[in-house]
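For reference, the structure I am asking about is given below.
Apart from one protein chain that is not included, each protein chain of the complex appears where it belongs.
Labels A and B are assigned to the chains in the order they are written; within every chain, residues are numbered from 1.
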């Protein structure tokens, strides 16, 4: 038996808004410790990991591990119907993932479970030379700034600044942010703007993003709840830049 | 001579927003008692009735009964240009329906009268076994919930609950609302979601909807102003559900 009750649907909404733009189908794994999800997009560019601990939930029951295979778009459509003050309950019956919102009325949605053959991927282990925090909104703004002139973005960090930049045919854009952290050396990689934009839909998960960067290494973007009850993280492969 | 003055355009705006999505042309009948409109959509699925009593108006003059035949879309375009604190006046000249908004400036719109041959339809008399009230927003939300998985909706009522539900290929949606009224027995009918959505554009007419239901009978949805000076009601034919 699986049953999980949350006092507020926003964490699920914001996480799956990002996840659904990365992967079409997903396997949610649940056991006594909480909920976990690992997925890799079809082109093997973005890896996403979500973890919601049982302590996050108002009620959490999971007798034995379950695998909940669903279409992410269908789940997002349901989550979009929630209101901020709805109590949310997730459970399972034969063949359906059941989501209930309770407010003025009780609204129950059943999403058909699907077949997923593969096991969920394991996150690659990476050892990034730099790590720093920046406000989530600043990251989101930078993407929109860069978007004016280019569809790729270079992310750089050194002892003082985090920099996002790009050069386009009609102009350049550069963002410079004093990160205030202790970082030795510097690191730089170039990424697809569109792929970063997908990850940044999770903007209500946390106000602060932790970024790990290396030279031509994947971007590691971590979002952590203040309460430490949940985290959402993304790994994004760098673009290979050829001399033109 | 016909002249009707309202201190606020919102009742007209919300009524005709719904009416214009049901019928293209309409005959507004006016006499000393007020304004009345009866219309049936082309496919004979939705019947709409609007009544605004002379007491609702700040000034109401109607020497002899008039028939105002207009294109509903043109009227809605004009009403959309009103502001909430505009004083509205409606009148007639030879060939035109005249609408005036008075605020900072005086804005006058004339809509050409059109020819309508038929007499307006009379509402069918129906005796529904159940009747109950529900918040208008809840009804509107339910429609949007159901919309995720299906294009039809079943409405049910029993002694305790009002239920809206549907089954789709990818999932189910069900809404359950404790109505708190005295109802014997139960009733259920299935309707087109799109047709209900048209009626629900009139959401600023009243906060409360009165619903009458029967087994495979038309849905009767009534909106009543608190002051009893006006009402807007809809009858919607049920869908015939065949066994598949």
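By our rule, contacts are C-beta pairs under 8 Å (C-beta built on N, C-alpha and C of every residue); 3 or more make two chains touch, one makes a residue touch a chain.
Quick caveat: nothing in here was measured; it's all calculated off a predicted structure.
J.: Looking at the full complex, which residue from A:90, A:173, A:199 or A:237 touches the chain that isn't shown here?
T.: Result: among the candidates, A:173 touches the missing chain.
J.: Pick from B:1, B:105 or B:226: which residue touches the chain that isn't shown?
T.: B:105
J.: Touching the missing chain, which residues of subunit A?
T.: Touching the chain left out of view, subunit A contributes residues 135, 138, 141-142, 144-145, 148-149, 169-177.
J.: Which residues does subunit B use to touch the chain missing from this display?
T.: Subunit B touches the missing chain through residues 71, 74, 77-78, 81, 96, 104-112.
In the analysis below, only the chains that are shown with their structure count from here on.
J.: For the Cα fit of subunit A against subunit B, please give the angle of the superposing rotation, nearest 5 degrees.
T.: My answer is 120 degrees for the C-alpha fit.
J.: Find the geometric centre of each of subunit A and subunit B from their Cα atoms only, then give the gap between the two centres in Å, rounded to an integer.
T.: Distance between chain centres: 44 Å.
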